[in-house]
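This report concerns only the one structure given below.
For this view, one protein chain was removed and the others were kept in their places.
Here is chain A:
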Amino acid sequence: MTSKLCVGQFAGSHGVRGLVKLRSFTQDPADVAAYGPLVDDTGARLFKVTLQGKAKDLFLAKVDGVTTREQAQALAGVRLHVDRAALPETEDDDSFYHADLIGLRAERADGSLYGTVKAIYDFGGGDVLEIRVGSGALEMLPFSKACVPVVDVRGGRIIVDLPTVVEAREGDEDGSEGGDEAAEDGGGGLEP
């Protein structure tokens, strides 16, 4: 579980009045300034940011204390963080922040260690956990109730039920050779 989350990055200056360009990493980009003051990598500098507009895929923001182009330019590249505690609770029991899941121990049902959650991806086909297993290899596991029946964020672990993997190859014993126009009838669509 991570305590500081990187939510954005200053990307340069805009104009001569100290506006900065801000790149957002949040799910809804406009939320970058919604979690209160932002801090830099070290936590030493605190930025109060107000969004003013957009320039292509970046936001234009006013930062308290930054009034000149030079000051804004000097901030370029600074990454912005919020505290994990600043995020609101998730809306249901099956939603989890990526930051909470990353780093959890993945255990099998018998309690033996399977690996550690390294990342979560969503490529459009449901969320996927990337787990670094004991050998150092990375395994992908669908984030479903069947494969991850228990998520215990406070306990620092998830329980995984590893699915059986079967292969569907061209020309295997129960498959036909090559492409097929939707069905064995050779075209005209599938029979219902």
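Methods note: contacts are C-beta pairs under 8 Å (C-beta built on N, C-alpha and C of every residue); 3 or more make two chains touch, one makes a residue touch a chain; residues count from 1.
Following the convention adopted for this analysis, contacts and distances are computed from a predicted model.
The chain absent from the displayed complex carries the UniProt protein name "Small ribosomal subunit protein uS19", chosen from "Stage V sporulation protein AC", "5-oxoprolinase subunit PxpA", "Peptidoglycan D,D-transpeptidase MrdA" or "Small ribosomal subunit protein uS19". Residue-wise, the contact with the chain that is not shown comes from A:P163, picked out of A:G36, A:G53 or A:P163.
Here one chain is not drawn; of A:D41, A:D64 or A:D94, the residue touching it is A:D94.
In the full complex, chain A makes contact with the omitted chain through residues 2, 5-8, 25-27, 31, 35, 87, 90, 94-99, 101-102, 119-128, 138, 140-148, 151, 161, 163-172, 174-176, 178-184, 187-190.
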